[in-house]
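Below are the structure tokens for one structure; questions will follow.
Heads up, one of the protein chains got dropped from this complex, but the rest are sitting where they should.
First chain written, first letter: the chains are A, B and C, and each begins at residue 1.
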Amino acid sequence: MSQHQEKARIIRFEQLSEDNFRLTLQSPQIAAQAFPGQFVMILTGKGNDPLLRRPFSLHQASTNGSIQVYFKNVGRGTDILAHAKEGEILDVFGPLGRGYRLVDEKPACLLGGGLGIAPLLFLAKALAKRNRDATSDLILLGGRSKPEVEPLVDDFKQFGMKIICATDDGTYGEEGFVTESLDSERVAPGTHVYACGPEAMLETVHDICLQRGFGCQVSVESVMACGMGACLGCNIPASDGTYAHVCIDGPVFDSGALVWKS
Amino acid sequence: MSQHQEKARIIRFEQLSEDNFRLTLQSPQIAAQAFPGQFVMILTGKGNDPLLRRPFSLHQASTNGSIQVYFKNVGRGTDILAHAKEGEILDVFGPLGRGYRLVDEKPACLLGGGLGIAPLLFLAKALAKRNRDATSDLILLGGRSKPEVEPLVDDFKQFGMKIICATDDGTYGEEGFVTESLDSERVAPGTHVYACGPEAMLETVHDICLQRGFGCQVSVESVMACGMGACLGCNIPASDGTYAHVCIDGPVFDSGALVWKS
Amino acid sequence: MEILKAHDPYPDLRVNIGSLQLQNPVMTASGTFGYAREFENLVNLHRLGGVIVKGISLLPRAGNPPPRIVETSSGMLNAIGLQNVGVTRFIKEKIPYLRGLNVPVVVNILGDTIEEYQEITKQLSDVEGIAALEVNISCPNVKKGGVAFGTVPHMAAAVTEAVKSVSSLPVMVKLSPNVSDIVEMALSVERAGADSLSLINTLIGMAIDVKTKKPKLANVIGGLSGPAIKPVALRMVYQVAQRVSIPVIGIGGIDNMEDALEFLIAGASAIQVGTANFINPRISEDIVDGIGEYVKDQQLGSVRELIGTLEVD
Partner (left out) sequence: MEILKAHDPYPDLRVNIGSLQLQNPVMTASGTFGYAREFENLVNLHRLGGVIVKGISLLPRAGNPPPRIVETSSGMLNAIGLQNVGVTRFIKEKIPYLRGLNVPVVVNILGDTIEEYQEITKQLSDVEGIAALEVNISCPNVKKGGVAFGTVPHMAAAVTEAVKSVSSLPVMVKLSPNVSDIVEMALSVERAGADSLSLINTLIGMAIDVKTKKPKLANVIGGLSGPAIKPVALRMVYQVAQRVSIPVIGIGGIDNMEDALEFLIAGASAIQVGTANFINPRISEDIVDGIGEYVKDQQLGSVRELIGTLEVD
């Protein structure tokens, strides 16, 4: 597995909701190596503000040489990206980290909360390509409100898996947390869960999976300087008492390998 | 004389040549107070890069509440301005400094080199409004090459003064330095010179004026942090042995008040 | 109107620097706000917590030749060379205007010898309209071969004692960050009788023009200020505030309301805004407003409840 640093042209700019955006980048070398759950480091600005690159999950990587990132405008770096224009060039490197391990023999449940939906599209595509029994597969998409979920649903439909959506305020799909579905008979016994989302959600997912005997992989975040194992800045406590580093040991971990707060 | 800090909307963006730009800003409070030769401090970026404001001469200030700056893309700050869009808001304060003193009783020679042309348009307008004998007035505009001079000439024509242009490479107007005209019989005896341009040019202007007995005011530059006399960073040696400060004692000085290198 | 607003019981932004009472914790740093008048058109000066004027010496100083300033990444270097009108002209020309402001005026003083510090203090002590002195000890001690007063604890203490002994004005000693042990400096100055400490002054830095191979400052070296130095300033304020019992005033790279809050949480009783005044002349007033909103939002009884509240596990 090798990484590449590319000057990637923005070939499509989409504003999916007030704060959420999607960029499609021409980045053939990264696209060719990418695996679901991996991420890229993007230089958002021209000067020193902000100084560091920003990590983004690969939302898509296409055989035509393009990659996508789906992001929310939360601060200086993402604000610059939210004002980018088609045709502009971004300095990107990747793919980085360990992505999702595909467990072909188990029913899959892809569970994303908020921006955690980002890596799941790429994952769904990869799973759909495998020669496996997909009848019990399930996609659970959650968010605070309609704009966090609705704009992405169509893209997931192409894979023919069952999709259940939920929003905290009930403005789209079911009302409530998406994790409630995970804790119901909708999810087949023996399912393997692939989750991404806020830490509190992942902790709930981990607990439910533990209870129900589901295998569970989670994609987690941490602040990052280098994204490639050089700065050692992205550590998180691992259940074996050592530290894992999100950028090289993750961002996807077996949920049992991590220490959960409560 | 009072200063104002305004959120000024860019109402017109003009690219006059490859590197030279002109912004028209809706800035009624500054426009109402402005005088030719004064300048404004513009915040070019959103974040900390670059950190400090950039000083720009008032190229125009209109009774309709707009001001203009004419600038060259030479670095980070001006590069950001060169990529600004109509409708965007710039944080500007001014008007700052001492402008040109209008010497009504003498023939006027406005002499600008390169970006030094910037303040002269506003000055020409102010002179044209005075009730004075303008028959011997003269405008001398110089630059390295055509794109530095030609795009501005039309604007100067409205005042009916005689205009002579020169470029170092002869691509527009006469070939040679614009200061050569100053040293010729084209300039009426007893003329008062109002100059702005690179330091070396201003020194030549000063020398010629001294020789020919012309009064001479020059607008000079210096690095600036505050633009309003607070940081004391913009000093230049004055001929009385003290330091003058470009932002409050200038940027326009009687050329005899300054120390010239050679 | 504005003065009434400042005395509004809520939000209560008042802080005390020993005997010095401020209507809010936002002051302007020496050398970055001139003699306040420069800003009168752009800032409602009456809203400020206090104004610290440009450093004053016994005799007028012409300062360094140009160039005196250069921009750096998120910062700037200055080598003004302490240009100022001298204490006599300061009293005659600047004090009358400053006296008219409804905010405490703190006079920043400097000298090359202890005697100079003492003499200038004497001349300022009976002048009406001065709320306190801020002693800039980052100057080289000419008698001791140019080692800065601010880097040797006993020298800093000596200046502090000398100033205190000839004046009853509150004395704020301004610490230099260019030291191995800021706490040692602070303790030494506290023991010598300082009423409060302000920190940090600028870090010493340099820049080179690679085209000419000359320093970008005529003085070769200069003082680094601005957002670049904020982490160093905050660390020093935190370390000092934990160890001294006199009030600490935080300075260094404060650019917005959140920066100011960081310093208060770290233990500063007040803050000074420096370089940011150049970038946004209105910034001090904006920070006063911002802190007011914050105190309201957080339903604090007063801004004083914030001071030194850092939670360390």
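Note that a residue touches a chain if its C-beta (ideal position, glycine included) is under 8 Å from a C-beta of that chain, and two chains touch if they have at least 3 such contacts.
These figures come from a predicted structure and were not determined experimentally.
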What are the shown chains that the omitted chain is in contact with?
-> A, B, C
Full-complex touch with the removed chain, picking from A:17, A:48 or A:145, is A:48
For the chain that's not shown, point to the residue among C:32, C:57 or C:74 touching it.
-> C:74
Touch assignment to the omitted chain, from A:103, A:163 or A:225, lands on A:225
The one residue from A:93, A:156 or A:253 touching the chain left out of view is A:93
For subunit A, enumerate the residues touching the unshown chain of the complex.
-> 2-5, 43, 48-53, 91, 93, 222-237, 242-243
Absent chain, residues of subunit C that touch it = 72-75, 77, 151-152, 178-181, 203-208, 210, 212-215, 218, 220-221, 224, 226-232, 234-235, 238, 253, 255, 258, 261-262, 265-266, 309-313
Sites on subunit B contacted by the missing partner chain, in the whole complex | 48-49
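The rule we apply is simple: only the chains that are shown with their structure count from here on.
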More contacting C-beta pairs: A-C or B-C?
-> B-C
Going by C-alpha centres, which chain is most central here?
-> C
Chain centres from averaged Cα atoms put subunit A and subunit B apart, in whole Å, by 54
Separation of mean Cα positions, subunit C and subunit B [Å, integer] | 36
Taking each residue of subunit A in turn, which ones touch at least two of the other chains?
-> 48-49
Could you say which residues in subunit C touch two or more other chains, in rising order?
-> 73-74
